[in-house]
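One chain of protein is taken out of this complex; the other chains stay put.
The block that comes next holds chain A.
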Amino acid sequence: MLLILVLATFLLLELASGDAVDAYLVSSGGGDANLVAQMRQHYGLDQSVLARLWIYLAALAHLDLGWSLAFDRPVGALIAERLPNTLMLMGAALALSFGLGSLLGVAAGARPGSLTDRLLSVGSLALYAIPGFWLGLVLVLFFAVDLRWLPGSGIETIASGKTGLARAADIARHLVLPVAALGFIYLALFLRVMRSAMAEVWRLDFVTFAQAKGLSRRRIVWRHVARNALLPLVTMLGLQAAAMLGGSVVIESVFAIPGFGRLASEAVAGRDGPLLAGIILVSAVMVIAINLAVDLLYAWLDPRIGAGHAS
């Protein structure tokens, strides 16, 4: 499975015209034919795709992610440097969109068709329709340029010398706007899934029974409807984690955060096969891990699923 991914990455990049040396020449301001040939040889680009792929796979078997052509550094080090930023950004954005989205979803789904429901539905759709980079820029213009409350770019203050908690607080301040920009877009999805799942649960017999029993509405909403509507939401969580990795490319560029998404776009522009393959491998492992966690979460939320497996 992972092997197929690596193969596909290499071949796709091969299909794109131009190689890492072409990409490099753009910024180098020219050179002569011998210099270009020397560079191709230096990076092994004079060899065939298969030969390069073989070298890559052989190194990968030793858990060596190879050498980045665009950055002239080991791929493993590059990824280790950028991944934490993206994990922070994605984790916080996912928590925001899942948390707030499901809460608002409950508010909307508690009384389907009510004014609250309609306002939330329209509002969330509008938010969902906004492109991420635009939302990011508007947030920057408002909170960083006009009000100057929050920093509009970067992951932390430059050479601030801060350590420990002070540094964590500094990073958190820098993450507020990007997390909002990334999280608010996905918030709508969670809201709508929660709302429609609740609408479905309302129609089920056990809800009618609970109402007949004379339980308070609040108790029915939280305990019976919302809880049972949570399952599809968790499914979404797994799926959106992967989608958010894509969304972070744009947000990381707008907010100048040195993250994984930006690294991926730089790898493509630089025709950097080993780096792109490394990024895709690590992303795949991450998505697999998240979905594994989601599966475990299912079993915890709905004991019937675990029991079904056991029998």
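By definition in this document, a contact is a pair of C-beta atoms (placed from the backbone, for glycine too) under 8 Å apart; a residue touches a chain by one contact, two chains touch by 3 or more; residues count from 1.
The definition used in the following text is that contacts and distances are computed from a predicted model.
Visitor: For the chain not present in this complex, what protein name does its UniProt entry give, out of "Na(+)/H(+) antiporter subunit B", "Acetolactate synthase small subunit", "ABC transporter permease" or "Peptide/nickel transport system substrate-binding protein"?
Guide: Missing chain, per its UniProt entry: "Peptide/nickel transport system substrate-binding protein".
Visitor: Pick from A:D22, A:D46 or A:D64: which residue touches the chain that isn't shown?
Guide: A:D22
Visitor: Please pick, from A:L53, A:A70 or A:V282, the residue that touches the omitted chain in the full complex.
Guide: Considering the complete complex, A:A70 is the one touching the chain left out.
Visitor: If I consider the whole complex, including the chain that's not displayed, which of A:G44, A:P74, A:P112 or A:G154 touches that chain?
Guide: A:G154
Visitor: For chain A, which residues reach the chain that was dropped from this view?
Guide: Here the touching residues of chain A are 16-20, 22-37, 42, 70-73, 78, 81-82, 133, 137, 140-141, 144-145, 148, 151-155, 158-159, 253-259, 262-263, 269-271.
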